[in-house]
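Heads up: the structure comes next, in structure tokens.
Excluded from the complex is one protein chain; the other protein chains are retained at their positions.
We call the chains A, B and C, going by the order they appear; numbering starts again at 1 in every chain.
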């Protein structure tokens, strides 16, 4: 259980600079523009400690949200929003008919915990809806709201099939997880993935992650957690249809709705063509009717 | 997340033209990626690169002993995150450790000496030197008034039961050493305890 | 820490936390590891990835249980019944690791004939003295031999002491019957003692189903032996009991029987709380010890002068025979030239204790006005101290108090918005305490070392200055000392000699005249007095006054002037041995796994390739391996002491004694000395329990420390006014007293309000809805909090169909900061474990009712 070999190159107590390509030390992935990067969140390793929520807020300087006991098990964060880009969900399934489970499936049973985040969808509805081009796909294949462009129209908010992005009334702009776009530019692993104690949140090149996730599901099935499946990875039980795949995908052990995720989300922009064409057809029809009425009226008049 | 200050018309037009995507779309760039990229995104860098000092810190919270990298600029801490070189946490941190920056810069952080006179109902600010002198004086007075050199049966005890000290588990070994050396070895205090029993 | 001290010789974790990744079985008990030590839990997850079985035994289903393979729910306070059941299972089914235990533990040693166990004497051991409420340990000794204990703080009240008879350990090896047939050998005694801890009894007492309990036993024993090891991780879930030390003893016995200690992936990991609490017990800001676990001189023991002190404390055999070297060097470090052989190196200037001066009696002493001045250095007893209203009453009685912390704490502002004022008992004007609240620096704002939970000293750098007038405790104590030296200068009085002779000169740095932490660490490491050359290790420490050493167990942390090992950041790479000797300094002598001689068989060969750590290298006649050896390097496995010459110290230990700190070098399954409440763990109910003790007639720990006072009453067992079991615990999002997380917005938001967890069945019975307000009451007081109704708490079905409901509550909350709530410690009582005076906040009884507290009405917990 050793540290990365390159760690010995920076053994002084005051390195006094950012370790170049630190992501290699923290997750074994060298970050290069042009490649696709994302998160594989293996909820069976999540211990619900919320280090991701804190690391995200500390890095991005996000203010605290509502302060109140929600009563939803240990989830007092509520949901993702303008000031909360990571949200750990808790679902208790410990008791059934009075007695409590004691011997359990391996890796996270009876108390489901999952760190929810923006999915950075391949076909991102928020990006496709954004009229100002503020939301765009970066050179790392992640989806980012550019704060110097956004004019707070808020169209991305209803477009998102996961209810992630939200307008902040303090500064009138839309906000969501940027997959630490600034950190990626500096060769640093995103703050939440780096902080995650049990590596439930794994950052890496997207195809590598799909492969690793596939192996993990098989390994879990062998160990008896037969209900593990991938949500958001291509051709898996939890595939996300029109959105193609999610760059931040999940390994879940219960129905998606339990984690507040839709089982078959749709790509919002698929509905533009049918709606607009039907609308124009209706207008064309009415225009003909109007024309007919107009001209018939004229004969009568003469 | 501060509100971007109002900008002059020429400044607005300039930045609009600089970041205008339509001409770039016409030139063939995709509207989802390159054409939409703004100048802020092009020039974006992690703020850690502005740090002039990066030191190794040990998390002040629990006894696991995670190592942290602390970035500072002009003498002010700008970020704290996990140290990838440590065999204990390898860059990871728990929610408390990850909040070390928040702890150091929290609004309630005490930065001056507060004093409450007996029977008073509010705090008042006092200079550090005055407080240190007063504490030294009080310590000496209470120690001398309650000091026992010998017990009635002649056993030399050299102790005082009048002054106590509580705390040490969150402090450095060097601090614990000087506390025990001064309070026990010097003043003869026996009521010296810390969180080990809490 | 006395339990691991008495069992293995040192009161500290025996393995490094990263070593858990090599475990085949991990029992997390008395700890909620995933929540309170999440990064240590990383390695449990790595072990689980490689196929290890993880068991969490805990009264609640927590985030640790969610990741465990088996969750064994047990009623708070019944851990010894559970552990006793495991010991019985191991012995009855003959599953103990014979080659290991026969050689490395005292299982075959014969105990004196007049020893009788609680099975024969209705729940007490032989030597019980009812009126002095204590044991005389003579009947627990080895036959015909007086065995000295290996740890300092056990002597306080027992009459047992070392004199000529204790020299007996040098006469010859302890009497043994290796056939294990002798009725008084440890093996037989333990079989008799634990015969009654059957799985059915375990189910009746703890409420954990017998089949689940047997699955745990089976998993544990299957994963021990030559090529499989298991680890036990515990924390304050065990220490916060009146029988806490004996619970840890239970784990120590199990791990010694299964042969896990000293081997990769095996042993007992004490998960300690605060960042340097291990450091603050090694260099103890504690009343009963001097740095390096040396006994603080005691007024009522044979400690009249230095010679008598050394003669009493020096144990004839084992490493503690070097005691004088360490005592002399400490005094030399403290009193410099004034300490000479002639005046016993200034021994008499050390204050002598007169009894128990721990935090619990300290609370009483404050309330009774004995203590008139207090320093609170980063501690918040108003929240963390038991019986918070009693603590606050004590604070109100003080003349003056100094609080040093990074924010305003409940302790500092008790006079403004504490319970006394809130409940109308007193007004600020009535409280005469003079209070100083001074800003303290945090780790990144000062140089220094923390000692983590597995004895690792790590240096943290001063990267920035603290805000405003914040200063480190080092600065505060150093400058307070300078001012006191000035005040005492020129005094002729005998009583002021200690202050005058104290060495107090350290180089100062920077505009604030910060004392150099490196200089202090160099003094702790020790140096030759004449030419101030750093000592390279423990073996350099002399007893003739030529060396000064602040804490002998830390010697080696600063071996050369420019080499601060605690600041070394060179961890092993993926191919490395995995013991990371280049990262920081582990005491003693950078050993990462204690008693690692036991990782080799009696002949010195590793038990198996998979579990190779230390082995005997034939050619160059020395021990070698991946870790620094916790054994004399050149002592061959076959070495036997020459008993004719009455050998002392290490010469009295054969080549097969990994536990070098213990007088006979063997792990103490049966602890002849060191424990005040029994040589073997026996189950007693907590001092406040809803049920009667089903194991012995004696209800609770007879030797437990009680302070029966009007404002500290205890409920009788089965008191109908308080029918529910009550426990307190921590959350991962908050840190003990709460100040460093409840005032930080980003963590306060995660757990924003105090709450209590109620089982669904009890909530339905009392008509309590989720997040409703409830009032919890005990004989010490009442608090109001929000109810979190959950299935993770469960009712326990005990003997004769009796159902006990359990209520639990995190104890971080207070009225300061963003996340606030009522103080759980208003409910707890001032009672103590006999060995450590540790309170019992993990198991008491309470009553619960829906509704809120009416403000201002003086609340007395009369139900």
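Convention: a residue touches a chain if its C-beta (ideal position, glycine included) is under 8 Å from a C-beta of that chain, and two chains touch if they have at least 3 such contacts.
The working rule: contacts and distances are computed from a predicted model.
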Which of "ABC transporter", "Sarcosine oxidase subunit gamma family protein", "Peptide/nickel transport system substrate-binding protein" or "Polysulfide reductase" matches, in UniProt, the chain that is not displayed: "Polysulfide reductase"
Chain not shown: contacting residue from B:21, B:53 or B:92: B:21
Among C:203, C:572, C:772 or C:822, residue touching the chain not depicted: C:772
On subunit B, residues whose C-beta touches the chain left out of the figure: 6, 12, 16, 19-22, 25, 31, 35-36
Subunit A residues that touch the omitted chain in the full complex: 66, 68, 70-73, 75-76, 78-79, 89, 91-93, 95-97, 101, 110, 125, 128-134, 149-155, 157-167, 169, 172-173, 226-227, 229, 231, 237-238, 253-266, 268-269, 271-272, 274-276, 278-280, 282-287, 289-291, 293-295, 297-298, 300-301
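The rule we apply is simple: only the chains that are shown with their structure count from here on.
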B-C or A-C - the one linked by more C-beta pairs in contact: B-C
Chain centre separation in whole Å, for subunit B relative to subunit A (CA means): 32
Computed distance of Cα centres, subunit C from subunit A, in Å: 44
Centroid spacing, where centroids are CA-atom means, of subunit B and subunit C in whole angstrom: 27
Junction residues of subunit B, two or more chains touched: 53-56, 80, 85-87, 89, 92-97, 99, 102
Where subunit C touches two or more other chains, by residue: 18, 38-39, 42, 459, 461, 569, 571-572, 580, 732-733, 745-747, 750
In the complex with subunit C, residue positions of subunit B that touch it: 53-68, 70, 72, 75-77, 80, 85-89, 92-97, 99-100, 102-104, 106-123, 128, 131-140, 142, 144, 146-147, 149, 151, 155-198
Contact footprint of subunit B on subunit A as seen in their complex: 1-4, 7, 10-11, 13-19, 22, 25-26, 49-51, 53-55, 58-59, 61-63, 127-128, 133-139, 144, 146-149, 168, 170-172, 175, 181-183, 185-186, 188-189, 191, 194-197, 199
Subunit A residues within the subunit C interface of the complex: 1-5, 7-8, 11-14, 45, 47-51, 53-54, 57-58, 63-65, 67-71, 73-74, 76-77, 92, 94-95, 98, 100-104, 106-111, 113, 197-199
